[in-house]
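I have a structure I would like to understand better, so I am pasting it below and will then ask my questions one at a time.
One protein chain is absent from this view; the other protein chains keep their places.
When the chains are written out, they are named A, B and C in that same order, and each has its own residue count from 1.
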Amino acid sequence: MAEGTLVTPHLELRRKTAERDRGLREKVMSLEEAASYVSDGDHVAIGGCTMSRTPTALIWALVKARRKNLKISRSIVSSEGEVLYGSGVSNHIITSWFSQGIVWGVSKVMRHHTESGKARFDEWSHMSIGLRYRAGAMGIPYMPVRSMIGSDVNARLGDEVKEVECPFTGERLIALPALNPDVALIHVQRADAYGNAQLDGLQFMDIDIAMAANRVILTTERIVSNDQIRRAPDHTRIPFFTVDAVIEVPYGSAPHECYGVYEPFFDHMDTLAAQTKADPVKGMKKYLDDFYYGPESWSDYLDLLGADALVDAGRRGRSIYND
Amino acid sequence: MAEGTLVTPHLELRRKTAERDRGLREKVMSLEEAASYVSDGDHVAIGGCTMSRTPTALIWALVKARRKNLKISRSIVSSEGEVLYGSGVSNHIITSWFSQGIVWGVSKVMRHHTESGKARFDEWSHMSIGLRYRAGAMGIPYMPVRSMIGSDVNARLGDEVKEVECPFTGERLIALPALNPDVALIHVQRADAYGNAQLDGLQFMDIDIAMAANRVILTTERIVSNDQIRRAPDHTRIPFFTVDAVIEVPYGSAPHECYGVYEPFFDHMDTLAAQTKADPVKGMKKYLDDFYYGPESWSDYLDLLGADALVDAGRRGRSIYND
Amino acid sequence: MTERKNYTASELLAVMSGRILKDGQIVFAGVGIPLLAATLAQGVHAPGLTILFEGGVIGPFVVPGELPPSTNEQRCTRRANMVLPITDVLLLLQRGYIDVGFMGGAQIDRYGNLNSSFIGDPDNPSIRLPGTGGGNDISSLTQMIVAMKHEKRRFVEKVDYITSPGFIDGGSSRADSGLIAGGMYRVVTDLAILSFDEKTKEMQVEALHPGVSAEEVKDNTGFDIKIGDHVARTEPPQKDELAVLRNLDPERLYTA
Partner (left out) sequence: MTERKNYTASELLAVMSGRILKDGQIVFAGVGIPLLAATLAQGVHAPGLTILFEGGVIGPFVVPGELPPSTNEQRCTRRANMVLPITDVLLLLQRGYIDVGFMGGAQIDRYGNLNSSFIGDPDNPSIRLPGTGGGNDISSLTQMIVAMKHEKRRFVEKVDYITSPGFIDGGSSRADSGLIAGGMYRVVTDLAILSFDEKTKEMQVEALHPGVSAEEVKDNTGFDIKIGDHVARTEPPQKDELAVLRNLDPERLYTA
């Protein structure tokens, strides 16, 4: 996105889309290769919500690649936001809610970076974030909405929102600016080598993000055949031509959950919360050293989580289908 | 909808919604009872598209109940539009395309009613119809769009569309007026007694129509248990609280198709086309006498279609899952 | 409060707010007390109550002892009628399908405005809180019930920042600002049930909980709150209510 441009002009958006190779082609690669699809300064949208279907492995790869100055947007930001702030990969996060999770109280890492002015946290209402992606996905420059009106959330956003009047009813609404991220990072349960993705359970904002973005990097618990995708085309949620890279990454959301596959690694999250609560700077540095800079590969990272934790999270995750 | 009001004002829409009993309750009834949910003069939106998942049984019940002056809207209108014009149930249809089907040429019944001025056919682009429902489903009074601009489709709609300017980019767009039908008629493969509906295959505009309407009458090939719905909640497309009536009607779309259950009854459609081509008035009258006024029940109607045709359409319908 | 009470403040909150919910309603609930209270209501007097979660869930059954950590994980979807994208579940509020939004609160003011964003000056806050989530959308677009602890520092004359709008500056100011629907309905605390004056939109005491005095409410409220002479009094939590509640949260995650 051009610096300072809130909404990408339509012809520029079209030009970027036209330049992408959208033909039916295989695009399987490694996490390291995929990380090169993200440039310093990009606006990166993150799929999932809170501790669900977070593309942790991709964020891990971006931290290891020492990416800088990313502008991040997400529905609700959890510990991956602490990692992005703490590693210096991002100092600007756009979201509706940012903390590790309700049960752990207010994030000390978020507080440390925002209260000191080291990093920016732009707050929009949850639906507003979603409708900004949706407008971007639809190819319109704004979406009228009845929320945020009258609040300080709206007031604080200044010129980033505008008041409009309905030309039919005269009702006053807010115009939300379309959001077309440079890159979207999305983790799913299964996809084929072309990037056709099928999501089980909670969808969050992932479909709109994929449609809105100018590049999509997809990690998947497993790569399935295109034949399997074609057997249930009404389960496909993201079409291949929006996707630029596909990486098979088992446990790609750990320590967060992937619906029906594994639940959050609660003990790991407890430990992270305790050490950042004690000291947001040192606690986060230790976490990054231990789990990001230390392990050489994603397999090494999973080794650190430990087989017991992997098995336990998996058992809890699959239990959703036990009823 | 108040006469002459293009867009329902938001507070009126909310009042109508608040008055509905939206609690989890059984609402299974007969076609005859359901027909009483539609009043003369209502705006009725019809689910499905062309010859797919048309709520034929409900239309059959409305014709038998001698409903009058309905304003009809649908994605694309096929032979059910000929029936509505011919029976006098409607003399005003809002759609993007109206004929029995491409393979049968231009509908003589549609031509007879529109060219003589007996009936109105308001033409909108296909996406515009969809976005009008979508705005209605979202609770916003209009949706900006980049289509229809510059054409006579737009010009002919006069004040029903307005030009707006994006407050961020200055781009010129068209504002489409939200459409909140009084009643939606929708046919699905399966639903529970509360109205939770799961749709297989093509979705058309049905989800938006259900969300936008002030009443929803649902016919379903079969009523399944709420337990079965809850086993795959990510397959539910229409939530129970938007639905006011549920009727189990096997072959409820015949002679049109229901995805995965039966394909169109092509011979029946050929016969209809031939007799309306020969004489649109007498041909349609005969069709109504034979298949609408004649049979006393939906079972009688299916009897007239014939066991061979039912079996053949079913075999072709299920074949989509043979691959 | 009396010495005899056999329930915690959080349990009192859950019971009292659960009672306000009516059978057949559609309730957009947050985790914690709202979720517990709504599930309690389903079990006791409102079997046809439908719960919605922000993560995109319609009509789930919460499994006792497996309370979800937020509204966005798979535990929220147990035996749900439907799951759908976040934006679409929130749009149900805008369309008008939801009867009640039900959430907790960190700071509230005389006109029912909620703050969950900044303590102190937003440009230089003493505490940056996690933010609105769906709170702003819910409170902008439907009728609200808020459940929170009754403390002077939480009940303030004017919030530092309006995250979730109540009646803004009172009177008709909410509608004047463009929020033509919704608004605060009740605030339920461990001391009382609070409502809003029909005209001025100022918070007032609707009913006092068992053993709570008018003085106690005034002392714990950071602004002058109106209490009528003949204010109602709530019935204490009943055995069946507490039994259902304790079965739901045996580890007292949210009711300690």
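As a convention for this text, contacts are C-beta pairs under 8 Å (C-beta built on N, C-alpha and C of every residue); 3 or more make two chains touch, one makes a residue touch a chain.
Values in this document were obtained by computation on a predicted structure and should not be read as measured data.
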Wait, the hidden chain, what does it touch out of the ones we have here? A, B
For a quick check of understanding: of B:L202, B:I223, B:L288 or B:L310, which residue touches the chain that isn't displayed? B:L202
Touching the absent chain in the whole complex: find that residue among A:I46, A:I140 or A:V153. A:I140
Just one of A:L24, A:V281 or A:V311 touches the chain that is missing; which is it? A:L24
In the full complex, which residues of subunit B touch the absent chain? 49-52, 75-76, 95-99, 101-103, 106-107, 110-111, 114-115, 121, 123-128, 130-131, 133-134, 145-153, 156, 163, 171-174, 201-208, 257, 259-260, 263-264, 266, 317, 320, 323
Across the whole complex, list the residues on subunit A that are touched by the chain not included here. 10-11, 13-14, 17-18, 21-25, 137-140, 194, 196, 211, 226, 229-230, 233-234, 236-237, 239-242
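Quick note on the criterion: only the chains that are shown with their structure count from here on.
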Set of chains adjacent to subunit A and to subunit B: C
Could you let me know which interface, B-C or A-C, is made of more C-beta pairs in contact? A-C
Give, as an integer number of Å, the spacing between the C-alpha centres of subunit C and subunit A. 29
Contacts with 2+ other chains: residues of subunit A: 145-146, 171, 173, 201-203, 323
Subunit C residues counted as touching two or more neighbouring chains: 57, 77, 79, 83-84, 91, 94, 180-181
